[in-house]
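Quick notes on the structure that follows.
Yeah, one chain of the complex is gone here, protein chain that is, but the others are all in their spots.
Going by the order they are written in, the chains are A and B; count residues from 1 in each one.
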Amino acid sequence: MSESKFYENTEWQETGKTFLDSNELILNMGPQHPSTHGVLRVILKLDGEKVLGTDCVIGYLHRGVEKIAENRTYVQFNPYVDRMDYVAAVSNGLGYCEAVEKLLGVEAPERARYIRVILTELNRLASHQVWLGTHALDIGALTPLFYCFRDREEILKIFEKYCGARLTTHAFRIGGCQYEIYEGFQKEVLDYCDFVLPKIDEYEELLTTNRIWVERTKGVGVLSGAECIELGATGPVLRGSGVKWDLRKAQPYAAYSKFEFDIPIGKNGDTYDRYLVRIEEMRQSVRILRQAASSIPEGPITAKVPKVLRPPAGEIYHSIEAPKGELGYFIVSDGSTQPYRVRVRPPSFVNLQALDKMVRGWLVADVVAVIGTLDIVLGEVDR
Amino acid sequence: MHVLTDYLRSNVTPGEAGDLLWATIYVLLVVAALSVAVMLMTWLERKILAHIQIRYGPMRVGPHGLLQPIADSLKLLLKEDIIPAGADKLVFWLAPVAVVMTAFTTFLVVPFGRTHAVTDINIGILFMLGISSLSVLSIIMGGWASNSHYPLMGALRSSAQMVSYEVPMAMAIVSAILMTSLKTGTGTLSMIRIVESQAVQGRWFIFSFFPLGFLAFVIFGIAMIAETNRAPFDLPEAESELVAGFHTEYSGFRWSLFFLAEYAGMLAVSSIAVTLWLGGWLRPFSNALAGKTWDLAFSLLPALTVFALAGICFLGAVRMPKHPSFKIQTVGLAVFGLFLGAVGLVLLAPQVRERVQDMYWFSVKVAFFMYLYIWYRGTFPRYRFDQLMKIGWKVLLPLSLAVLILTALVGIRQELATVLMGVLR
Partner (left out) sequence: MSLAPLLRKIFLVDLLKGLKVTLKYQGPKEIVTEQYPLERPAIAERFRGQPRMNVNPETGEPLCIACGLCALACPEKLITVGSERNPETKKKELTAFSYDISRCMFCGLCEEACPSDALELSQDYEMATYSRDELLLNREKLEKGPEPTVYER
């Protein structure tokens, strides 16, 4: 079946059977459906319950962020990047600020880099908690959602106290951080680490060995390591298939080289392995947080950056390990105060392309599980 | 007047006594009690599920949401009656009616006490199983009449699931029925005689031939959840799946009839489980803790339970927020607590105490099963449809057959041993 013409080349047109005689059914999992993740339309070609092919229609959340970038200055564009992956806004800001700093040839001071790492790892915990809650909800377990959101609430309180907003944080500025850490920040972060580790054990008790969970996720949506690399999938999707690639270790940025942590790898590349990889990532994030929060160095929090930013003409691609995968910024500057082009490489967009391969031959109920395990946020996919 | 009061002194159900008036009264009472029980269940489900999910549940409509079921039923009654275009009007109208009829008819033989059943047919359990199989037909009718492929797929899935889990259910029931013939020499299918044989043998069937009785109970416990389409077997009516179930196109009162039938079905299968394995209306520890004082102590329990509920109401009224807009809720809750206290006082009277005991124990056991339903819904993810069918046919059916055969063998051995002892003596 040719993949490019989804609606044509179906069985009934090839063999001359009428629509009523063929076994195929085209079903629309429309832009509004109760499995969260945003407005994604998936058109399924089914044979009874078996999925023969899928076609994703995206763009329902397209806001033209990259075009907006061409009409704003570098500093003014900073708040817009939070709104792409709105679940984990801090990483977006980190990627953008670091990309512009590379373009300017400026390095953020040590203290700023530690603060950035702390906030980014808290943000990774928050994003994985949302992922776990919504993924479990799609598969039918109603309660982990509420437990995850309760624990996430503490992280959002820390964000609120630090930068003033819970979701669209606008935490970092080009050259460093705007805000000095508040009184009690280190203690609160370390307290949160102690608070959340038993909670992660609780999530595992509810799900990891539960036979229903294992049956729903083991062997479902298998993606081998080679296929991942071919498709460009990154993040826990890649690591769940056994490829040991994490940008925090491979191309360290923002003080990650100073901390000790492990990269969890999966074996089979199925949904269950990706689940285990993300749970272990949460634990490693707590490890990094403990090391970082107890040893923030003194110093300035922002580097000397001119008031009106005019980077030299040139282009740069900088990517970071966002909770969902490799988030990259490609910025082309033409020497003026506004960028010529900002292109964002969203991890969810690239990972979503793997949906078709993962779901062929499985049942309709698995489509929902696979969309959940890819951890997509439509704000990122559509920008 | 004599006609009315004469019956009160009898010790058989009105159906057996041939008393038409009291039978009608009992039928009306059963229907009313069922509706109230379903409304209570909706409130309980929302509250308990909310507490499992560390939130409050309904709190606004009445004190702690107690008037929420009334608000829900009013809303459903007043909603617009939408019939999809091209739907088969007669079948569309008939499906919810049929479902409710089958669900309520099963309650004709459910014994709340020795005399507290509408009637006692001597094929009681077979009657209940047969009528609940009829509900499968009405689900298919509902899915077909909606003229839309989502409800049709949901109805077919739902009916396939219910039919496949009826087999292990029936096997488990048969292995319990086998045990009714142990001491008395004749087995029985009548619901009341099953409980009486548990009384005669001095042991609830869940403990007979340990672990066989317990295994049969567990098999029935799993099959009954699948039979009523509840978590973790609720794929046909889950919201996050593609198909929203056979009752998608029904709105308003018709949907509330499906809902009523679902909860009535849950109550019906729980009643079967309670009657067959948990001793029906018998009080626990009737052998170990026998004697007049223990009887007295246990007979005080209904009143004590109602007093405890009244105490909780007063506690809730005391802990209400002191804001002026909560005054009416506080007062309402306190009045409800007073009413419950009055009911408890009535339950302390000796004549009432004896008659109420068996209903109380039956209700407590069925309530435990309802709590289990809600607890499972809050904890477990749901099975995919092929895994669900695999469990029904490949795991539960062989297991229930094995339990049945083993029960039969052990029972024969025991009977032979008794006969031999009798001969030798």
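We take it that a residue touches a chain if its C-beta (ideal position, glycine included) is under 8 Å from a C-beta of that chain, and two chains touch if they have at least 3 such contacts.
Just so we're clear, the structure is a prediction, and the values are computed from it rather than from any experiment.
Visitor: Who does the absent chain touch among those shown?
Guide: Touched by the chain not displayed, across the whole complex: A, B.
Visitor: Would you mind spotting which of A:Asp47, A:Glu153, A:Asp194 or A:Asp334 touches the chain that isn't drawn?
Guide: A:Glu153
Visitor: One chain is left out of this view; which of A:Asp47, A:Glu205 or A:Glu230 touches it in the full complex?
Guide: Answering carefully, the residue with contact to the hidden chain is A:Glu205.
Visitor: So which of B:Trp294, B:Trp375 or B:Trp393 would be touching the chain we can't see?
Guide: Missing-chain contact among the listed residues: B:Trp375.
Visitor: List the chain B residues touching the unshown chain?
Guide: Residue positions of chain B that touch the missing chain: 48, 51-56, 59, 321, 323-325, 375-376, 378-380.
Visitor: Which residues does chain A use to touch the chain missing from this display?
Guide: Contacting residues on chain A, toward the hidden partner: 72, 75-80, 83, 143, 147, 150, 153, 157, 160-165, 168, 170, 178-179, 182, 202, 205-207, 209-212.
Criterion: only the chains that are shown with their structure count from here on.
Visitor: Report the inter-centroid distance (CA atoms only) between chain A and chain B in whole Å.
Guide: Using C-alpha averages as centres, the distance is 46 Å.
Visitor: If you look only at chain A, which of its residues touch chain B in the complex?
Guide: Per the touch definition, chain A meets chain B at residues 25, 27, 29, 33-35, 49, 136-143, 145-147, 150, 206-207, 210, 212-213, 215-216, 363-368.
Visitor: Which part of chain B faces chain A closely enough to touch in the complex?
Guide: 49, 52-55, 149, 231-232, 234-235, 238-242, 377-387
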